[in-house]
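One structure below.
Rest of the complex left out; these chains stay put.
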Amino acid sequence: MIVGIVGATGYGGIELFRILSTHPNITKIQLYSSSQAGEDFETIYPQLETNERHTLLAVKPEEMKEECDVVFLATPSGVSSKLTPDLRGGKAKVIDVSGDLRLKQPEDYREWYKKDPAPTEVLDEAVYGLPEWNQEAIKKADIIANPGCYPTATLLGLGPAISGKLAKTDSIIVDAKSGVSGAGKNPNPLTHFAHAQENFQIYKVNQHQHIPEVEQQLRVWDESSEPITFSTHLVPMTRGIMSTIYFSLKEEANTEELLQLYRDYYSDHPFVRVREEGQFPCTKDVYHTNYCDIGLTVDRRTKRVTVVSVIDNLMKGAASQAVQNMNLLFELEETAGLPEKPVYP
Amino acid sequence: MIVGIVGATGYGGIELFRILSTHPNITKIQLYSSSQAGEDFETIYPQLETNERHTLLAVKPEEMKEECDVVFLATPSGVSSKLTPDLRGGKAKVIDVSGDLRLKQPEDYREWYKKDPAPTEVLDEAVYGLPEWNQEAIKKADIIANPGCYPTATLLGLGPAISGKLAKTDSIIVDAKSGVSGAGKNPNPLTHFAHAQENFQIYKVNQHQHIPEVEQQLRVWDESSEPITFSTHLVPMTRGIMSTIYFSLKEEANTEELLQLYRDYYSDHPFVRVREEGQFPCTKDVYHTNYCDIGLTVDRRTKRVTVVSVIDNLMKGAASQAVQNMNLLFELEETAGLPEKPVYP
């Protein structure tokens, strides 16, 4: 299988390259970059060199869609909305790791991303690539909209409760925290080490572009879903997301009942692990893996549920989930090429 | 003025020592330690040496209460409950930085701290030392229960809304994050660098001993207050607390109206700074200071309020607030001896 990666020099692209390099079903990786075409990838990143070298190729959709079996778009928002239409109709499946194809309503994209949306027919065709929910549709898709990092952690933490219609839909509050790599490779004052270190920052309060993505999926699960409160914070670490999720139950339930519901819901899904009662995951538990680990409790005093959901934002929140989607698309083992255990410490 | 510090070798004690060393009204500092009495403080901490050295003295309440004008108890929980009774009746005022004297109901202490409470008459006499709210009582007190770190950030973020009876009291959710120094000087697996670094952890979900402290004060401000949801997380940084606080309003208000209410509430309080609309503080904004910085917004979509309140947990959350209380007790300038500007970067 030949894969192409567009945006290979960004954090998501590097991670895809690393994973796919040892994927048992990949025979060749082609790296594309519009800004650095012609350069040698291993000269830019000498630490990624093994015995093979890669020249960064110019982005030519007409050729790519015939040469590649699958093209990953690891590009900033605003790129794949323009590129995907030209990648249709060939051999290649498209897995878009950016946010361009996730929102079904073009006006939502325009409002939250402040950019022009992709053509409606592309948005219609794109399948939301959350494998723990949407596996059957993914297998048949030509275009996958790979979920965002915050939405992945949040939706996996909410899925059983919302699709089971257990939660009061106006009660959901998500307090999400992310490592700094989520902000991308471009240096800026917020991600300057001397600013971000020994610092905890909140940003884009009520304005993060992942909010409509979460809400769209919640409405799929429970059409009565209402807008949620969703806060995003920057943690002085490179990787990892924790979504601490709060909601009230329509009917009383205890922790063990709810845990059992979650375990059942994810019983066929190797990448979601539900902790025992009284135990909660930390972000390092899933470091460099495709896992989403979940713990939860029902407060005996307030009857409110607290769900803790953690992922590695560059892996399950981006690159490894994209590979998981590729595995499903090509009917490979869902776990093929993905790390089995987290790195610790 | 002669001050005594019990528990001088812990994080809170060191911080008190550092601040008081250059306080304009302090003539002498006496350091006490039950476990290290007789040792030389500057031998243990050579970095704190200037031209004066201090021997750690044994804890003898009978002498201390006559020699010192004020005794700070920077001890683990379970110590000042036993020590404070013996410190009463002398010259010395007592400022307890531990949690032993904060909860008015002995059974609350027993339930949340799993220890024996202080005698009822001591609890009755202790004044809750949140200077932005309780200034008049503090000035007349003999015993101050210095607030906990999480409660300080949380209560200052909630005070105007709750005492103004604007919030639905069953809607309050506090998602709090703290630097690792909040866990104290004793090494343990959770605070091991290799575990805590590049990690974000949740702990004591719904079980933190600061929950009843917050709720007790909320009931003072609004007797209809109900139990709150309160989560505590460990951030891979040494200092700083951010409380992200969510609640619903009884009646609609916009961000600017609410900000104005907060500004008015804190207009006479030099250590609380309210940000402009659209701006939110980060923990580094108050690094090594006694400030509590607050930002807030009303979400136009959910009508829910998000308040962001940050402090330095060892300063406003412990030592510098204790000095602020001392200043009030002795009718000094409220800001005497306290740093004026945060360290940045």
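Read from first to last, the chains carry the letters A and B; within each, the first residue is number 1.
Please note the rule applied: a residue touches a chain if its C-beta (ideal position, glycine included) is under 8 Å from a C-beta of that chain, and two chains touch if they have at least 3 such contacts.
Keep in mind it's a predicted model, so treat the numbers as computed, not measured.
All together, the complex described by this structure holds 4 copies of its single chain type, of which 2 are visible.
In this text, only the chains that are shown with their structure count from here on.
Computed centre separation for the pair subunit A/subunit B is 39 angstrom, with centres defined by C-alpha atoms.
In the complex of the two chains, the subunit A residues touching subunit B come out as 170, 173, 175, 177, 179, 192, 194-195, 197-203, 205-206, 226-229, 231, 233, 235-240, 242, 244, 246, 280, 282-284, 287, 295, 297, 299-302, 304, 306, 308, 310, 345.
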